[in-house]
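Only one protein chain is missing; all other protein chains are in place.
== subunit A ==
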Amino acid sequence: MKKKKSSNVVKYNRWGYIFLIPFFVTFIVFQLIPLFGTFWNSFFENYRSGRQQIGPNFIGIENFKTIITSGLIWKYARNTLIMWVLGFVPQIFFSLLLGAWFSDKRLSIKASGFFKTVIYLPNLIMASAFAMLFFTLFSEGGPVNSILVNLHILKEPFAFLNDIAATRGLVGLMNFVMWFGNTTLLLLAGMLGIDPSLYEAAEVDGATSTQKFFRITLPILKPILVYVVITSLIGGLQMFDVPSVLTNGKGNPMETSMTLIMYLNNHLYSKNFGLAGTVSVLLFLITGILSFIVFKVSNEKNVK
């Protein structure tokens, strides 16, 4: 009897593996091999000079030396993180606020389905189209400037895209508008999963809304918050389309809105696979380290 049961389990397991094959084949061919390929490429000198192919020649860690001594990667990493924070702070604030409102049984917002759809809509627009729209709106002869000048708020048109803070701010704003709906839905799902009896008990004890939010919602929501922070961080480090389209691929002004992936793209554009591979590997390490830090920090608090 016992024997039969265990063989049954083995049989089912086998099917499980068979069903997993397509995923693993796709994963290995399209993800794992390219991943190792990137590491492999980063050790080679491999680029085009005019119409001539140079390499691939194995040069060890020479590429890493080049990238790190030029120091540009840190500058671009800083740009990327600044723009990510500019977008992420308002994003998490509004998402928590909206999530709390939507999930509050006592508020019971009417047509919440409609609003949830509406706040998600910006995410459906192609990022490049969205960036193009902002580029036109905020250009020096664009509608935003003419409105501000006509309302006598500005004396003369302001060159938003020539200004470091304004350009970074616009990128942050766009990322915020595009992603806060998505984050709201994630947090909302977490909040709806919280047992309502906790809130009822708190109310009986005379807790205010603020207390309920900080003492009940946030602590229980922590795993989802960590997930949101880490996915958003990874997404933020890979920021590319919005700043690239907004600044025409240049990262103007003065490369202050140039992100890591734009740097990578510049190398790929000149078919410099060696340095591009190196930048990718470094980006992989940076992402890994930052994610690890976020994970560690949030877990520590849990222990306390």
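What we mean here is this: a contact is a pair of C-beta atoms (placed from the backbone, for glycine too) under 8 Å apart; a residue touches a chain by one contact, two chains touch by 3 or more; residues count from 1.
FYI, contacts and distances are computed from a predicted model.
Missing from the rendering is one chain, named in UniProt as "ABC transporter substrate-binding protein" (options: "FAD:protein FMN transferase", "Nickel-dependent hydrogenase large subunit", "Imelysin-like domain-containing protein" or "ABC transporter substrate-binding protein"). In the complete complex, the residue from A:Arg51, A:Lys105 or A:Lys296 that touches the missing chain is A:Arg51. Interface note for the absent chain: among A:Ala131, A:Leu161, A:Leu221 or A:Ile261, the touching residue is A:Leu161.
For the options A:Asn13, A:Gln31, A:Ser270 or A:Asn299, the residue in contact with the chain missing from this view is A:Ser270.
If you put the missing chain back, the residues of subunit A touching it would be 47-52, 54, 70, 72, 139-141, 157, 159, 161-164, 249-250, 252-255, 263, 266-267, 269-272, 275.
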